[in-house]
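The complex is shown incomplete by one protein chain, all other protein chains being positioned as in the whole.
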């Protein structure tokens, strides 16, 4: 099979770099186009990035010698790549307009940015959970009069630590009424330079701008349903979250307490919950998508796990690792969940979205 | 006024060292007696401790030259000091027996250890909250037939981050029904050598042995009442906690969500809560005890505070610093609280207990 | 004595904040004027700084309510303060021009910036070492036609870890021929936001732009002599340095190997060296300047000291703390030296310079 040529928008930033590294030997996709801000345009990728290359030792050789294009001009990408990953870092409105410009040029946009997460006809995908939201893409194209282009996004990295376990329970017939969550988030989530070391030595910061709102709201869209020409949010669970920043490179941890929306005698036991989680599989697993984890949820029994440095690479950084499942004195159960914020939570999650789109035919005839 | 001579049991450990440092220039107390394990006994304090002195540059000069005594022999302390601070590190049963042995010798024990926290006639003091529990001491002495000796303890360090704010609300007429708490705790809480650096570089550990149980239970004794010859626990609030270890030297942070035990229209507004907290004062403030904070609760308005390194020294490390007070989507309100775990939460908290005891006459006639 | 009113240029940056904190209760000086970039000008200091206040809990109350002035306009400071501390953060040429502009307005400039370190008639002061360089100020004023204004600077923070020990040896008759130095420097040296946390978690960076050059050269001016209308550099020692950044908040450490410029039988023993260091005193000690350490050099004997967190506050952060003095297999002796980079190495070092200038009459008649 010939690989599909792809572009990366915002290719010089931390998430852009991560895309380029993860796509280095991808079986389906090949990076042929890199775009960034006008001041980088016209330069070789390696010349702009080498002194601030963040991901492992080396820039992939074939990308190193690509000339960076101006990301602001969508027309430049036409004919150079079939679709683009958007890792743009600019104002929300600018990103929204720009992603639409690429789609209008017939170039699908698989986005990491938050700009289009709340656009009603844009699916916010976690492939294991809401693959059915792909149905909205046709409506999106109709609304805009786009023939081939479209926009699909992924949710914020913080809630990916617990969305699959939550979905697994709901799907198994155990709806959740409310959740209280505290996250301990890695600094890579803030990009580079990101969080100053002055704030992360002998310190934590109990605040991440905008993060709690995302965590509390995005959950409901992900669990929603396509309803006519938009995605209708789920009504539950009610989520309250506190998001903190801790001195960890990669791997967000969430401490979760949850209450089922069920009478006491219908609630699942800890054993049932564990069984639901360990047997959880979905479309990406059935389709054997290249970036899909074999086991999307991994349950650990050691009393002091999961830990970011020890567990983040589980299933190539694509699993949700859960530990400390136990009774909650206030709600029903509590547990600690961890996922790799720059793999599952960012670039590799985006790639999984693209793999799902590809396998469902959305990149045919481009 | 002549200073009262005091002893420190477990004087070579981290908490013991902290006691010795904090008592260096204390206006009322003077360390005249240091005791530790038999293998240190007979040596000069400085010779045992100098290579592992953890608290600032220098060992206080007058203590440096004291000869360490065997902590296991309570009789040795008689006549050498009026009362002792217990920072013993050994098995729970051994500590319990040993603290009783000192009390039996007529030497009051002001303890940091957890061994006697659940002894029914031993007060577990946070002076601002339950000074009235001092009344149980007389009963304790009667039970044992002790004339002068007694035992008073302090609670675990983790819950001191939010006990005063909680008490302030209850006292103001706003009882709390349930709380969900996640703590991010400093490594000094585990003593020395304590947590390996291998676990605290690019990592957090979402587990501290025994800590969650203490956090969930001790709250109820602290809020309890003297009832005949024991302290009767409070019935509320129900607490669920997750305790994590983070790479911070000093300063425990707690992310707290709470629900009032009141009808919706009787619940306090955020403004009322803040007012209650900032005006909170109690007996230690009225008595102007030397280690008492002038403001036991300090409320900050910056969106990214409190932070351990920036805020732990507030009010000499004796305040509870609160930030991010806001509505909770699931319960009523949530906030982030911080206190200095080795000052308020350990040695300086113990010293404040001793100051309260002294000012209430419990060290008279020793 | 009425306090002398002083201004702080670059008052909102990390070093500027440090000046303001350290001057809070200064016996001689009082901050009455704060200046920063035009975009901060006109605003209250507290409004600009509160969310990024880096130094302890609180902004000193009297400075919090000062209105920030435009630092680029030296005339604004006339009549508002007698002299200024320069903690400007801008291009070297701009700083040089601006510091001269203040001096031209009759306002002495005590600077932290590197812009004027190599100006031939500007003294680069470490008060214990080269107080005699004050003599050049008169020449400087003549050159420029300034009546009252002048510029005095301090050296880079990194070499302050070992300049006093080096000077002590030379002064005692043991000239040093060559030194090889590796520094492990704290992140606060890079200001705020400064070094990204991504670079300081599970990592060190073996490079600090421009630092090695400064370390190797500034030494020679500090040890130089006033020669007519300029300061003539010393010829020795030859210094080679490697400067690295490590995850430490405050406190630069230097590992130093040195060779004496003496025949083998004239070289000092380790005992002699230690004696020279522990008895080292100079003009700031004789004058009892408020910020002068009583013991400028402190020698420790524990095998694992000095350590940044344990030793940086020695003598209020103004001492050089030395440990591990031992024979070097290649040169003569080696040792580890530490000093507080934002106290001795920055703001408090600048204040000590100002105290020296004041006590020598340079602020009379302003």
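Labels A, B and C are assigned to the chains in the order they are written; within every chain, residues are numbered from 1.
Please note the rule applied: contacts are C-beta pairs under 8 Å (C-beta built on N, C-alpha and C of every residue); 3 or more make two chains touch, one makes a residue touch a chain.
Everything numeric in this text was worked out from a predicted model, so none of it was measured.
**Q** Can you work out which residue in C:14, C:170, C:336 or C:351 touches the chain that's missing from view?
**A** C:336
**Q** Identify the residue among A:34, A:201 or A:254 that touches the chain left out of the display.
**A** A:201
**Q** Any idea which of C:264, C:303 or C:364 touches the chain not displayed?
**A** Per the contact definition at the top, the residue touching the missing chain is C:303.
**Q** Which listed residue (A:37, A:233, A:285 or A:304) would be found touching the missing chain in the intact complex?
**A** Of the listed residues, the one touching the omitted chain is A:304.
**Q** Could you tell me which of C:74, C:157 or C:249 touches the chain that is not displayed?
**A** Considering the complete complex, C:249 is the one touching the chain left out.
**Q** Looking at the whole complex, which of B:16, B:60, B:247 or B:306 touches the chain that is not displayed?
**A** B:247
**Q** For chain C, enumerate the residues touching the unshown chain of the complex.
**A** The missing chain touches chain C at positions 178-180, 182, 184, 199, 201-207, 209, 216, 238-240, 242, 244, 246-249, 253, 255, 257, 303-310, 323-324, 328-331, 334, 336.
**Q** Identify the residues of chain A touching the omitted chain, counting contacts across the whole complex.
**A** Interface residues of chain A facing the absent chain: 50-51, 54, 56-57, 201-202, 249, 302-304, 309-311, 313-314.
**Q** Which parts of chain B are in contact with the chain that was left out?
**A** Output for chain B: 54, 187-188, 192-202, 247-249.
One rule holds in what follows: only the chains that are shown with their structure count from here on.
**Q** What angle, rounded to the nearest 5°, describes the rotation that places the Cα atoms of chain A on chain B?
**A** Chain A sits rotated relative to chain B by 180 degrees.
**Q** If more than half of the interface residue numbers appear on both sides, call it same; otherwise different. Which is it for chain A and chain C?
**A** same
**Q** Take the average of all CA coordinates in chain A, do the same for chain B, and state the distance between these two points in whole angstrom.
**A** Comparing mean C-alpha positions, chain B is 43 Å from chain A.
**Q** Please report how many Å separate the Cα centroid of chain A from that of chain C, as a whole number.
**A** 47
**Q** Could you list which residues of chain A touch at least two other chains?
**A** In chain A, residues 199, 201-202, 247-249 touch at least two other chains, as defined above.
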